[in-house]
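With one protein chain held back, the other chains of the complex are shown just where they sit.
Per-chain residue numbering starts at 1, and chain names A and B are given in the order in which the chains are listed.
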Amino acid sequence: MRKTFIGVLAATALLTAAGPAFARIDIPLWHAMGGNLGDKLNSMVKAFNDSQPEYNVIPIYKGSYSETVTAAIAAFRAKQQPAIVQVFEVGTATMMAAKGAVYPVFQLMKDTGEPFDPKAYLPAITGYYSDVHGNMLSLPFNSSTPVLYYNKDEFKRAGLDPEKAPATWTELEADAKKLQAAGVTCGFTTGWPSWVQVENFSAWHNLPIGTLSNGFGGLGTRLTINGPIQVRHIGRLADWQKTKIFDYGGRESASAPKFYSGECAMYMNSSGAYSAIKANAKGFQFGVGMLPYWPDVKGAPQNSIIGGATFWVLRGHSPDVYKGVAKFFTYMSSAPVQADWHQFSGYLPITMAAYELTRKQGYYDKNPGTDIAIKQINLHPPTENSKGLRFGYFVQIRDIIESDLEAIWSGKTPAKAGLDDAVMRSNELLIRFEHENEGKQ
Amino acid sequence: MVEHRPWLTFIAHAVLIFGAFILAFPLWVAFVASTQSAVSFNQIPMSLLPGGHFIENYSAVLTRGVASAGAVPVVTMLMNSLIMAMMIAVGKIAISLLSAYAIVYFRFPFRKTIFWLIFITLMLPVEVRILPTYGVVASLGMLNSYAGLSIPLIASATATFLFRQYFLTVPEELLEAARLDGAGPWRFFRDILIPLSRTNIAALFVILFIYGWNQYLWPLLVTTDPNYYTIVMGIQRMVTVADATPQWQLVMATVILALLPPVIVVVGMQRLFIRGLVEIEK
Partner (left out) sequence: MEKRVFFEHRLTPYLLVAAQLAITLIFFIWPAAQAFYQSTITQDAFGLSTTFVGLANFERLFSDSLYLHSIEITLVFSALVAASSLSIALLLAAMADRVIRGSSVYKTLLIWPYALAPAISGVLWLLLFNPTIGIIAYALRQVGYSWNNFLSGTDAMILIVAAATWKQVSYNFLFFLAGLQFIPRSLIEAAAIDGASPFKRFWTIVFPLLSPTTFFLVVVNLVYAFFDTFGLVHTTTAGGPAHATEILVYKVYRDGFVGLDVGGSAAQSVVLMAIVVLLTAIQFRYVERKVVY
């Protein structure tokens, strides 16, 4: 009974929507931007809708990144997929492998005749989302990279220069000890442990995360994060955990209160965390620095890699819809729109033009530290170790890596054994992914 | 009492008071947290006395909602929870009254088969067959609907089992008398069986309401449209926020609002509830 009632309601809604003769073409967009970011995205979409009469993009919030992907995949299986879905970076290989489901962005732009210059985008970002031939498969929207935040007040109290973030891990260790001597409980903590301390650590030191150019070269890729330098680094963190030079505070951003409360004087996390820190760090001034590097590693610092999400286009809609998608993408990539988004959110500007515009507007001068992230990803031209990564089942692989990191840092497993285990387990998944997708690429 | 031992009685009271205190402590902390300002959580240790932001926090969640939970006002979520809990409780009672009636008071081919088919579901929580059930509901187009939220959870056969047990204890003379009066199956059901089962229905309602209200994983999966979020799952959205920390004062205000209705039901309808739980369930 209730179902029929709802069915009638839905049908009525559909009829009303399709009613007017000058109907605009609806383009559903599923995204994972909650909160302020969601409000901002909604207003950007509204501006696009108001800017032209033909298309109507409908943004729908679908929960967290993984929920959004799952919902889109389930919808695809039920043939109810949206035209555009926002997918986080670790889902890239999954999306790429779904050849029959995904409409590559470069192809879409060509088919619809939309002017499109892939060179206008920051190579450090597009590299992550392009195929071996350099074709862009999805449109970057929100990208970030990890940086170092530090508590200037505590630096001052410990007799350190509050304007100078430690550049190397050796300096960071010395600073942390001075800070602890001055009464700080813990030197530093980290968010997103695998992303920051393994994936970005490797890229930053120009070390491979996996074979075949971190997976860009093919499905036969295997993880290599158990190299001597990664093992040494993770082992050092385990040593530091004992004296609280480093204090682990959980996955994702669970460690944030340690920095907000002044318990830890330094904190590594996404550049996108800038506004949250600004809102929460009430009692003290904070500064932003690049990620530290080990000075004895040749080629460090290289450049950091990104996280965040991109827009993927799903097949199964009419050509008119895709024309609208192309127009929408052009709008979202334009310099003023991107510069606005970048300044609002702390995410990276995806085009060079948006960066230049932001600089000219004087934003970086007024908000010191906000340009660290972009400088860091552009520090050197990306090598095959620092272009990004592309592994199937990476959501699970990251879970495996983080579980092993937790085992190492809690002292249960030595660093070498822990990372060996992570590599072994991850490779099982990569082998499975290879089998499942053989012959499709 | 068997004998008078004042010190034992004293210990009994002391243990009970201590137990009640321990049980209430997390709730007190939650209430205190819900009256604090956002930044007060960065002061350690947290205060154990209420702060001055009660009205501010509660009106914020009730009317505006919390951004990370899709900014649905808590009022909407409470409403959805209420609808879902009611549909589950009423739906379960209705269909199980009918099927228990059929199984006890009729003889028909496949009665045994149907009986077992239904009773297989007796103890199978939705959690253990979660992925395929989700698949089925998705392919029926029931995601983001009240029907999708509640109907799959009505499938459990617990209530049917209870009514069957109860009907079996109803004296046979009642049916004989009714048939002598010329009453058909519908009239017997409506005029005799339902009034007789009134207490059982009410007791079961309390338990099923709480069961429905407290559903978590299922609404988490089938609702991606914030307008269908229920309060218990909405809280999870508030606790897991990307690149930020939970706004504990708002989370806890929502927690308090989420637990009030079932607690009021349990405490207010205590007799009925205990009867339902202990006598029916056992």
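Side notes on the structure shown:
In the analysis below, contacts are C-beta pairs under 8 Å (C-beta built on N, C-alpha and C of every residue); 3 or more make two chains touch, one makes a residue touch a chain.
Note that the structure is predicted; figures quoted are calculated from it, not measured.
Looking at B:64, B:111 or B:190, the residue that reaches the missing chain in the full complex is B:111.
Only one of the listed residues, A:89, A:173, A:340 or A:404, touches the absent chain: A:404. Listed residues B:77, B:143, B:201 or B:221: the one in touch with the omitted chain is B:221. Along chain A, the points of touch with the absent chain fall at residues 66, 70, 73, 76-77, 94, 97-101, 241, 247-251, 254-255, 257-258, 261, 263, 393, 395-396, 399, 402-404, 406-407, 409-410, 412, 425, 432, 436-437, 440.
Residue-level contact of chain B with the missing chain is found at 1-3, 5, 8-9, 11-13, 15-16, 19-20, 23-24, 26-27, 29-30, 33, 41-42, 44-46, 48, 94-96, 98-99, 101-108, 111, 114, 117-118, 120-125, 127-133, 135-137, 140, 151-152, 154-158, 160-162, 165, 168, 172, 175-176, 179, 185, 188, 207, 210-211, 213-217, 221, 232-233, 235-236, 239, 248, 251-252, 255, 258-259, 262-263, 265-267, 270, 274, 277-278, 280-282.
Definition applied: only the chains that are shown with their structure count from here on.
Rounded to whole angstrom units, the spacing between the C-alpha centres of chain A and chain B is 39.
Residue ranges of chain B in contact with chain A, taken from their complex: 38-39, 41-44, 67-71, 87, 134-135, 138-139, 141-143, 145-147, 151, 224-226, 237, 240-245.
The touching residues of chain A, counted against chain B in their complex, run 2-3, 6, 34-36, 38-39, 60-65, 67, 71, 74-75, 77-78, 80, 144, 191, 252-254, 256-257, 260-263, 269-270, 272-273, 276, 280, 282-283.
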